[in-house]
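One protein chain omitted, others in place.
Chain IDs A and B follow the sequence of writing; residue 1 opens each chain.
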Amino acid sequence: MKDRSIPIIKLHGNLLVSIQVDLDDQLALMLQDDITHEIVKTGASGLILDVSAINIMDSYIARLIDNIGKNARIMGARSVVVGLQPAIAITLVEMGMEMESVETALNLEAGLRLLDEGREEEEEEEDDIEGEES
Amino acid sequence: MNTDKHPWTPSEPLRKKLNEDNVQTEDLLIAVLECFEYLLGSKAFARPIIDQQFRKEDLSMQHPDKEGLVRAIDNLIKVSLCFKSEDMVRQSKNKLLRFVNHCKTDIAQRTVDIISESDIVISRNLGLEMATRLGFSKTDCNKIATTISELARNIVRYAGSGKITIQPLIGDQKGIEILSEDFGSGIENLDEIMGGSYQSKEGLGMGIVGSKRLMDEFDIETGEDGTRIRAVKFLR
Partner (left out) sequence: MAKKKTKSMDDRYSRVAEIISAASMGDYTQSIEITEQDSFTELEMGMNFMIQNLTEERDRREKAIHELEEKLETIRKQQAAISELSTPIIQIWDSVLTLPVIGVVDSRRSEEMMESLLEEVVETQSQCVIIDVTGVNVVDTKTADHFIKMVKAVKLLGAECIITGISPEIAQTLTNIGIDLTNVKTLRNLRDGLKESLRIMGLGVGKLKTVKRT
């Protein structure tokens, strides 16, 4: 069993990653790899990134998180960042740093709800399309 | 020769030492002595008074303490006002305080050598701690710590090694100063980056432009032999 430094938890069709340690290049790459593999393995369509333990986020980390979101999107999964600290939100906005490939939610529940709502909409769309086809 | 009309200026040999970036504590103490000997009129009269103040604040070469020094200066200013005009005393005091702010040998100021990624975390946490102690708001503390993180990261990625100095600013405008120094090969498109025309949101550019937005003052000197960045945030 591969020894991961950042655990990935499965949660009804979603993956939950809680970032508790400082990310460096090596860890970040490992994390991206692990997430990609898990998405394939579990077929997860949602990824929740819990950043409540991060108290300082510079542009590098923000970009790492955005890249994780980009990768997940390529694999067909939506990413939601939860637990962003207020001071960090202000700093990111002031810096002009945008994380475009991830959505945000206030907490885990809200994040899961966001992902579930998205899934419902998708299913409705698919139903509509199938309805048209038949 | 200083006449009674002019504020104090340091003597020739002292002036050179005080104009350096890193003023030594000994030179600073000598500057204080010179300044008040001038303001109080005579060495014989001034010396015991200055000695007493230094003793009171426990100031010596072995115990440099900027806050204590500023208190001593404040008291000596009060006495000086009995002998010289307010204008002259004030101008002399401002000159002295400017040198005090340039003195890096201070217990409160800290320097972190930046060599590896873990030093980024060390320096920014140190900045966070110092900013909090200085009384900055949570938001400002975060901005300061993030700036340190950006500058330290740039050192690690592009220069290989360098150092970050975090210095509290005392005197009339209180705040914090972050100094980033490295001996890398310099930032190439500095003008483009600062002007905002640098396209890539990656790496060097973003860190510098972002940090500039977070701080109140931001100066960069860069060349073939290295880069020096000074960022300041004032306490509101």
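By our rule, contacts are C-beta pairs under 8 Å (C-beta built on N, C-alpha and C of every residue); 3 or more make two chains touch, one makes a residue touch a chain.
Everything numeric here is computed off the predicted structure, so don't read it as measured data.
Enquirer: Considering the complete complex, identify which of A:Val40, A:Leu106 or A:Ile129 is in touch with the unshown chain.
Expert: Of the listed residues, the one touching the omitted chain is A:Leu106.
Enquirer: Given that one chain is not shown, which residue among B:Thr139, B:Thr165, B:Ser185 or B:Thr222 touches it?
Expert: B:Thr139
Enquirer: Quick one: which of B:His6, B:Lys56 or B:Arg133 touches the chain that's been left out?
Expert: Going through B:His6, B:Lys56 or B:Arg133 one by one, B:Lys56 is the residue touching the chain not shown.
Enquirer: Just the residue numbers, please: which parts of chain B touch the chain that's not shown?
Expert: 48-49, 52-53, 56, 75, 79, 82, 137-139, 236
Enquirer: In the full complex, which bits of chain A touch the chain not displayed? Write them out.
Expert: 81-82, 84-87, 89-90, 92-94, 103-107, 110-111
By our rule, only the chains that are shown with their structure count from here on.
Enquirer: Under the definition above, what is the set of chain A residues touching chain B in their complex?
Expert: Of all residues in chain A, those touching chain B are 22, 24-25, 55-60, 63, 86-88, 90-91, 94-97.
Enquirer: In the complex formed with chain A, which residues of chain B make contact?
Expert: It comes out as residues 117, 121, 124-125, 128, 138-139, 141-143, 145-146, 149-150, 153, 201-202, 206-207, 209-211, 213-214.
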